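A single protein chain has been omitted; all remaining protein chains appear in their positions.
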Amino acid sequence: MSFNSFGRLFRVTTWGESHGLAIGCVIDGCPPGIRLSEKDIQPALDRRKPGGSRFVTQRKESDKVKILSGIYEGVTTGTPLSLIIENEDQRSKDYSDIEKKFRPGHADFTYWVKYKWRDPRGGGRSSARETAMRVAAGAVARKTLEHILPSPLIVKGALIQIGTKKISRKRWDWQETSRNPFFCPDAKTAKDWAVYLDSIRKEGSSIGAIIEICAEGVPPGLGAPIYSKLDADLAGAMMSINAVKGVEVGSGFASASIRGERFADEMRKGKAANSQQPIFLKNNAGGILGGISTGQPIIVRFAVKPTSSILSALKTINEAGENTTIRTKGRHDPCVGIRAVPVGEAMMYLVLADHLLLHRAQMGGDNPLYS
Amino acid sequence: MSFNSFGRLFRVTTWGESHGLAIGCVIDGCPPGIRLSEKDIQPALDRRKPGGSRFVTQRKESDKVKILSGIYEGVTTGTPLSLIIENEDQRSKDYSDIEKKFRPGHADFTYWVKYKWRDPRGGGRSSARETAMRVAAGAVARKTLEHILPSPLIVKGALIQIGTKKISRKRWDWQETSRNPFFCPDAKTAKDWAVYLDSIRKEGSSIGAIIEICAEGVPPGLGAPIYSKLDADLAGAMMSINAVKGVEVGSGFASASIRGERFADEMRKGKAANSQQPIFLKNNAGGILGGISTGQPIIVRFAVKPTSSILSALKTINEAGENTTIRTKGRHDPCVGIRAVPVGEAMMYLVLADHLLLHRAQMGGDNPLYS
Amino acid sequence: MSFNSFGRLFRVTTWGESHGLAIGCVIDGCPPGIRLSEKDIQPALDRRKPGGSRFVTQRKESDKVKILSGIYEGVTTGTPLSLIIENEDQRSKDYSDIEKKFRPGHADFTYWVKYKWRDPRGGGRSSARETAMRVAAGAVARKTLEHILPSPLIVKGALIQIGTKKISRKRWDWQETSRNPFFCPDAKTAKDWAVYLDSIRKEGSSIGAIIEICAEGVPPGLGAPIYSKLDADLAGAMMSINAVKGVEVGSGFASASIRGERFADEMRKGKAANSQQPIFLKNNAGGILGGISTGQPIIVRFAVKPTSSILSALKTINEAGENTTIRTKGRHDPCVGIRAVPVGEAMMYLVLADHLLLHRAQMGGDNPLYS
Partner (left out) sequence: MSFNSFGRLFRVTTWGESHGLAIGCVIDGCPPGIRLSEKDIQPALDRRKPGGSRFVTQRKESDKVKILSGIYEGVTTGTPLSLIIENEDQRSKDYSDIEKKFRPGHADFTYWVKYKWRDPRGGGRSSARETAMRVAAGAVARKTLEHILPSPLIVKGALIQIGTKKISRKRWDWQETSRNPFFCPDAKTAKDWAVYLDSIRKEGSSIGAIIEICAEGVPPGLGAPIYSKLDADLAGAMMSINAVKGVEVGSGFASASIRGERFADEMRKGKAANSQQPIFLKNNAGGILGGISTGQPIIVRFAVKPTSSILSALKTINEAGENTTIRTKGRHDPCVGIRAVPVGEAMMYLVLADHLLLHRAQMGGDNPLYS
């Protein structure tokens, strides 16, 4: 069932609300023998941390993660890992002006109509704060993949569009993603975005974005038909991130417009004599065929809608069902898509780690994809 | 685990290969007391049936479904429903020219590299033939929803784009979808498509498409955070359909370009005095907020790539890893997107039925969404 | 959820009613590359078959199993195996005298009160006929274990008590279990049972029994804490068999009476120089410690109650809630415990196969228990 669990064999259960005492997760199924400490997790969390630039929420959280179980003498034991981050910024903000109203585009209304109960403190469980634990768990998934696979598997994410402003693929440089506050792979576009987002921010408005996640070094054979397809799992994983409205793999929606002979990723004999890995002449498939990895980079993109908490007065109703208007003041992300980049990377790591364990179960082998 | 099962509480397990003796599924979790016979399932299967027009595969299958268990005196008993369709067209086609080669864009290579074993008969398990059982199970899900909900929930699908040719939303007429062989809601565009697809077909080529699925009458409150979000489940469900490369909800990828104040689906007081259902002034959300239904129509679109089996000679390798070329002769869909329409409808029914049972579990009530 | 599925990674879903058209199962998760045909399954089914002796139900069923999917050229492909047995003996028996009454000790009442609906034909889904598919699936699990493990793992079952008549452990001879109609390992006791059961049968009465299942050759390290313990899974598996009222492992209930120093299975250095396998001086643990196998034989016993369908008139109520009496005529097992022996063996195979795949997922390796 698992409303709050993700994964089958590498299984993560998250808990905690935006303004509760703490947030945390339990990771069950992590293999034993992996050297792991908070230091392996913190860097990923720091990439996602609020308050990192003026373009993201100004909430103050150091997001220091603590491992409470599952480690003995610095190494995983195969028992569940319990991770916790204490919420520092629980300031008893005055929610009185919004707590009886539903913010359009926010989960306020749907939580209330479903549960007949509602936690107004920063959105409670529907807050993107939950994604901090995805990032923490993703770092453990990454360590697990590194532990099992003999050669590097690297997941990288980039913001490729804000509003209508797209990056140039010709200028794509992965190094750039760590040099600007947008995870933008194109230095020139990053500068344009800074100006654009400043204006959005000052107007108390918000804007959507598109993120691209790339997994390199995924060997062929990962994934499983029919209802555990790698792309189906990735689609579910990315769509479960707050504010995501679309997911595509490889050529994605553009595939509709392409004819078969042009779409086909033709194959040539691989270089290594004994390698199972052919060379593909294109990657319209985005690294996945029939739900199983081809050995090419896995390419996933997802679209994030604009933040629903904005300064403009919007028509809405209150809990009594009466017409009213609402304006959301306070700290907020003008573009939640920015912080979705490390979250998307984490979800990719989680899906791949889960599938690697699944593959070992059915096919055997320590590194069953390298045979 | 369930490589071949879908759903949590309304759980469908499919089995069978394209050219095996039969295909089938087991539906577990269907409530008792529902009047059900093959007549409730056959019409949906007939909509998807191969050989229905010159625009889809010419394979001959009557696709007659039989219920083997779970019914007593015409009513479901709460025990598992076993559904079966015998494969009629198992002609021992000569696969010798392709069976050692990998068709680019097809699951041939990935199944082989994963399982070290391969069923060349029509793609075996990776064939879209499996989707017949999704359609059959979807019909049972539909009956289940009708049995539980007091007012109609209707799922409708349409093909909205073939290649670069899009329908006109102004001319949208749901009635049209049953009048042309494309499930096209726009009579004029359907005519253009007929000409266009004839040329594609004659050239032995193929083309992609975009499908839109709409669920009307879904009450607010269906779905569940965080990892059982309705949109995440729908994304996984649609992406699991053969050849799908992208899924979006509501405004989808276009959301990235929209500012917050324009994106927000503002709300007004609903008409019924005691109704929980407000009026939304737009539906950019596609009927889902925070993973839970809003009561607006749920709108999902997905993109289907062009069929990989085409007449053109394509560069590829064989099982020995040598360079070669391949051409796929014989009957094939010039546009697999057409038959994906009833499959998409079925997946929508399956996700909604599963969530309705999930909702009953946590919230209670016979029709827990109407309180 | 899976009301009708068993196992996590080696997952079996059964369907079908006692007097429906057929019964069957789908096995999902079976590794590819296993040579498998109906001939591997039929012998196990023949051991359980009704009508085998005068001491079991006289229903006539040849129980011929057919594999409908998942095999190509005699080898498993990794796709789901669909198994089916047609019900031959569906004679339209007159149930009118019992169909509105509840047989004491039978699931009649509980199915009716739960589902408000009831299938009187031979007990419908609650009939032990369902266990035929467990036996079929167990044979596939056995083949899977043989395929993966380098040395033999053998499961054997025996009936060790009927009524108050127990076998003598001193006379225990596994060979005997195939020489008498009781799976009795003690030739002398088997003769006594024949006389005893004849009298029970002629009186239209029934009697309970105790079964012992032994798995030899299980390597140490199989199983998993905390909620996937091997003994917990076995307890659930055996208790799910029709009419079972108790399960114990190793010394079982007698453990309560034993002091720690006498209970402890002391350990000595194993014979093979590099073996992980110590010698245990006793086996009170029944081969499992902390939910994980020790390498000793796994010993499980379960108790079966007397068949509830008997000739004696019993006080009961009818569906209208009125007092009445009931006598059950017709063919029935005087001791259902007999046919529970192959079912218990099958459940042991299923649990072990599932745990072997689980172990591979977390620990890696082709034969991860032999390192």
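For reference, chains read A, B and C in written order, and residue numbers begin at 1 within each chain.
As a working rule, a contact is a pair of C-beta atoms (placed from the backbone, for glycine too) under 8 Å apart; a residue touches a chain by one contact, two chains touch by 3 or more.
As the structure is a prediction and not an experimental result, all values here were calculated from the model.
The omitted chain makes contact with just one of the residues C:Q42, C:S62 or C:S228: C:S228.
If you put the hidden chain back, the residue from C:L83, C:A136, C:V247 or C:I298 that touches it is C:V247. Of the listed positions C:A22, C:I200 or C:L356, the one in contact with the omitted chain in the full complex is C:I200. Residue positions on subunit C in contact with the hidden chain: 1-6, 8-9, 14, 102, 104-107, 109-111, 113-115, 125-126, 130, 161-164, 200, 205-210, 220-229, 231-240, 244-261, 263-270, 275-276, 278, 281, 284-286, 288-295, 303-308, 310, 312, 314-317, 321-323, 337, 358-359, 361, 363, in rising order. Counting over the whole complex, subunit A has residues 1-5, 8-9, 11, 13-17, 20-24, 26, 28-29, 32-33, 68-70, 72, 75, 77-82, 114-119, 121, 124-125 touching the chain that is not drawn. Panel shows subunit B; residues 1, 9, 29, 31-32, 78-79, 148, 225, 357-358, 360-368 of it touch the chain omitted from the view.
Please note the rule applied: only the chains that are shown with their structure count from here on.
If you average the Cα atoms of subunit A and of subunit C, the two centres end up 45 Å apart. Measuring from the averaged C-alpha position of subunit A to that of subunit B gives a distance of 26 Å. Centroids built from CA atoms put subunit C at 39 Å from subunit B. Residues of subunit C in contact with two or more other chains: 1, 9, 29, 32, 78-79.
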